[in-house]
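Up next is chain A:
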Amino acid sequence: MAEIILQGISHSYDEKRGSTAPNLALRDVELRWRDGGAYALLGPSGCGKTTLLGIISGLIQPTRGHVLYGGKDVTMLSSRERNIAQVFQFPVIYDTMTVRQNLAFPLRNRGLATAEIDRRVERIADSLELTAMLPLRATRLTADQKQILSLGRGLVREDVAAILFDEPLTVIDPHRKWLLRRKLKEIHKQFRHTLIYVTHDQTEALTFADEVVVMQTGSVLQRGTPEALFRRPAHTYVGYFIGSPGMNVMPCDVSQDAGGARARVGTHDIALAPHTGAGPAPSGSLELGIRPEHVVVVDGAGDAGAEGSLPVSVITVEDHGRFRIVTGTLAGAGDRRLKIRIGHHGPDRALPIAAGGSIRVRFPPEHICLYRDSKIVESGELAAAEPSP
Partner candidate 1 sequence: MIDKTRSNKAWLFVLPMTMLVAFSAIVPLMTVVNYSVQDIFGPNTKVYVGFEWFRKALRDSELHAAFLRQLLFSFSTLAIELPFGLAVSLVMPRKGWAVSAALVVLALPLLIPWNVVGTIWQIFGRTDIGMGGAALVKLGLNYNYTADRVDAWLTVLVMDVWHWTPLVALLCYSGLRAIPNAYYQAASIDGASGWSVFRYIQLPKLKNVLVIAVLLRFMDSFMIYTEPFVVTGGGPGNSTTFLSQFLTRFAVGQFDLGPAAAFSLIYFVFILFFCYVFYTVMNRVGQG
Partner candidate 2 sequence: MHTRTAFPSWQCLRASRAWWLAVVAAAAAAPSVGCSKKQPEGGGSAATAAGSGSGSGSAVAAAPAPVDRSAAIEKWVAEFQPTTLTKDQQVAELKWFGEAAKPFAGMKIKVVSETLDVHAYESKTLAAAFTELTGIEVTHDLIQEGDVIEKLQTQMQSGEDIYDMYVNDTDLIGTHYRYGDAVALSDFMVGEGKDVTLPTLDIPDFMGTSFGTAPDGKLYQLPDQQFANLYWFRYDWFSRDDLKKKFKAKYGYELGVPVNWSAYEDIADFFTNDVKELDGKKVYGHMDYGKKDPSLGWRFTDAWLSMAGVGSKGLPNGLPVDEWGIRMEDCHPVGSSVSRGGEANSPAAVYSLVKYIDWLKKFAPPQAPGMTFSEAGPVPGQGNIAQQIFWYSAFTAPLTKAGLPVVNDDGTPKWRMAPSPHGPYWEKGMKLGYQDVGAWTMLANVPLERRKAAWLYAQFTVSKAVSLKKFFVGLTPIRKSDVNSEPVTKAAPKYGGLIEFYRSSARNLWTPTGNNVPDYPKLAQLWWSNVSEAVTGAMTPQAAMDKLAKEMDDVMGRLERAGMKNCAPKLNPEKPDKEWLGQPNGPKAKLANEKPKGETMAYEQLLESWK
């Protein structure tokens, strides 16, 4: 087990190591993972997460940059030499062997004594609840059991540096995915290996990992706990990708005066959170983001009067059982769609919202995120407003 550091990793599949290549799969990735954590690499297809995993595992040698395990540069070492374990997209097991033999295989190759092998195998099998299946041929297991078995092969090596998962739930039936996720969490709690989990499914990433790294087109967009990613996405893409549905993003102008800053969306002014400092107004294309969950419906009646509320014409209302998704347009802001998520509990339950009607909503300033060129504007960056046109 070790701390894993990625320094300046860039990779292009077209060029060999050491050259400056145009077509980069990864751009200058810097990451540090502490020992024993559970991390997820999340992103859409083609964002470079599988490449990154390959670089970490030793399958790929990066065109530039270094990989360090516990301070040691392992960039040029093979997978075997790095002492990692990997679980693949489909179960990779040895068909001709029994479950026991599968688990014992890595240890036999390292020349351990039989007694020691048996001890470890039984211990891991116990943790993974595979003990009853030890004498069976590995092919008799179900897909999720096979993935657990693959995991087990990694776990039997007690000195394994990290366990890497490459979208391991791909071939698992949906209703059994949760079994595997639960097992992974248990294992993590028990053994505290460094786990790195690559996926394009936000649910998997958010439920599994302590920290999630969101990637897009070869770069890391944001890294943080699931909660942080949810509350304050550092990039509009992160906002869009995480959450169901994703964050509402709309272009705006920011103006500032003694009363505070406000954002103008269409014909509406929206109050922004108080900030310190003054300075020139932020330039660049500005966008305002707010999650559907954070939009507050003021009153179902739609009559004006609620101060600072915005009128929304309702287009559709989708009933998802425990919550409803309301899609509407903000009057005076063009055709931009706004999604609102309201639950069936609490005050929202009784709100009569119907398609074709109109409602009034409020954007609580503490939940508004401001973005310049897609990147979040931190508090303290907002400067003095220019006179609005």
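To be clear about the criterion, contacts are C-beta pairs under 8 Å (C-beta built on N, C-alpha and C of every residue); 3 or more make two chains touch, one makes a residue touch a chain; residues count from 1.
Quick note on selection: all candidates are chains of the complex that A comes from, given by their letters.
Bear in mind the structure is a predicted one, so any value in this text is a computation, not a measurement.
For chain A, the touching partner in this complex, chosen from 1 or 2, is 1.
Residues 57, 59, 78-80, 84-86, 88-90, 92, 94-97, 105-106, 109-110, 150, 153-154 of chain A are the ones that touch candidate 1 when the two sit in their complex.
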